[in-house]
Structure formats: C-alpha cells, structure tokens
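Only one protein chain is missing from this complex, and each of the others stays in its spot.
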Amino acid sequence: MRPLSVVVRTGCDLFAWFLIVFGASIIIHGDVTPGGGFQGGAVAATFITLLLVAYGGKKVFSWVRMGIFNGMLLFGLMAFFLLGLMGFPNAFLYNFLAIPHEVVQATGHGVIPPSGTIALMDIAVGIEVAGALSIIVLSMFRGIRLFREGPMEEESGHDR
Amino acid sequence: MIGNAPFFVVGVLFLMGLVGIFMSKNLIKIAIAVSILGSAVNIFLVALGYRAGGTIPVHFLAGEGTTMVLPTPQAMTLTAIVIALATTALLLSLIMLVWRHYGTLDVDEIRRLRG
C-alpha cells in the first residue's frame, strides 16, 4: 500500500501518541472510574492501525517487528496466571493483597493500591489485549500481499 | 408498549440482522449482519439489569444513599463483546481465503463452482 497524502499524514502525526496516553489512562484508573483492562487495551491497539493506514505497509514493517507484540501478549498472560497461582493456600485467584476499607482509612497503604490484585490484573490484561489486537491487524494486512497476482487456482503454503 | 421501548429496539435490531443473513448475496454483507445480531443481544443483556431510579454502580461517581443498577449483566456483556470480536476477526479471515481460492464473493457462484 502506498502512503496517503500530506494532510492525512499530518493528522496522524498529531493524534497517534495521544491514543496511547488515553488508552493507558483508561487501563490504570481501572478500579476507580468505569473502564478497565479490556476497554483500554482496545483503545491502545488503534495506534498501530492508524499508522498502518496513513503510512503504508512497507514503512511500518521497517519500523516495528512482530516480536514486540508477541512479547506483550505472553507477558500479560503469564502475569495473570502467576497472580492467580500465588493465592494458593486459600484458593485459586484469591485476593491476597487486599486491605479492608476501615484499615485503609486508619493507616495508609503502600505503592500497590488497596484493592490488591484487581489493579495488577487490570494492567496485565490491558497489555495483553493491546498486543493481541495489534497482531491480528498486522497478520491480516500481511496476508493481502500474498494475493497480489490475483486469485490463484491451487493452494500455495501448507506444503511443508 | 411505550414503557418497554428499549426491548422493542432490541427486537427490531435482531430482526434486521436475521433478514440480512437470509437475503444477502455478498459474503461481506452476511458478516456485517452477524455483527449486528451480536450487538442486539448485548444491548438486551444490559437493558435487563435496570432498576428504576438507579445510578451508575461506581462508588466514586454515585451520590450518597441511592440504589444502584445491577452490575452483573454488565460484567457478562464485557466478556460477550470480546468473544464476538474474536469470531468476527476469524470470519473475515476466512472470507479473504475464499476470495483467493474462488475469485468471486457471490454466494450462488460459489455453490456452483465446487472447486
């Protein structure tokens, strides 16, 4: 695909980083305002889509490799499972970092918010969903290049 | 019937999606109709959990001493939206492969070619 005109490219330059900041704000304030992990991850995945539409496929694939999003996806899933397995003497997915409301109002709390594993799981799921949706869009875009000579008769691929 | 207007909207959207699946000739239009069907069911789930005079189920934004709407259907709808998204992505990928193999996206032609 070729890059679009100067107007579209300038608009993309102004907006693209704002999308990541907005998505991160929705993910991190997940246990205070409406939103949370899944919604923020979907907003943060539109960053790669906007770049792909405005700049064309060749430039975007020279800037970023697919391994980054694979790493984000695996990090999110592993963190979610580990937080579940760490509550094990009581139950699976037990909230072992939570502090009840009266204790928080008497004394303070540390770096981790008093809702415990809810806030940490929010961030893990947000990173995972952002990586997964970006990989879906990039894979479907790379599949267009296979058809450049038009519809084919027999199947290529799957013959290893 | 005027009091149940949200459920009426859900019924109309469901019928539009169903008629779109039956009467379309293009595969992309069938995929869009399936997506409309999924959205209608999600609206129905959220509209079932309304209490008259209730506020948003977040303690930070709600006032003091008011009742809240039911939060469990909203949690189920989050899961349903993500699963519908995964289904739509897989459906569109299969449509791309059908175009590459048959050369056309018309439902009647594909049934006749039998490649």
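By letter and in written order, the chains are A and B; residue numbering begins at 1 in each of them.
To be clear about the criterion, a contact is a pair of C-beta atoms (placed from the backbone, for glycine too) under 8 Å apart; a residue touches a chain by one contact, two chains touch by 3 or more.
Note that contacts and distances are computed from a predicted model.
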item: Hidden subunit of the complex - UniProt protein name among "MrpA C-terminal/MbhE domain-containing protein", "Aspartyl/glutamyl-tRNA(Asn/Gln) amidotransferase subunit C", "Peptide ABC transporter, permease protein" or "HTH gntR-type domain-containing protein"; value: "MrpA C-terminal/MbhE domain-containing protein"
item: Hidden partner chain, residues of subunit A it touches; value: 30-34, 36-37, 73, 77, 80-81, 84, 92-93, 95, 98-102, 104, 114-118, 121-122, 125, 128-129, 132, 135-136, 139-140, 142-143, 146, 156-160
item: Residue ranges of subunit B at the interface with the undisplayed chain; value: 1, 3-8, 10-11, 14-15, 18-19, 22-23, 47-52, 57-60, 68, 70-72, 74-75, 78-79, 82-83, 86-87, 89-90, 93-94, 97
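Just so we're on the same page, only the chains that are shown with their structure count from here on.
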item: Parts of subunit B lying in touch with subunit A, wherever the complex brings them together; value: 56, 58, 60-61, 78, 81-82, 89, 92-93, 96, 99-103
item: For the subunit A and subunit B complex, residues of the former touching the latter; value: 32-34, 36, 38, 129, 136, 140, 143-144, 146-147, 150-152, 155
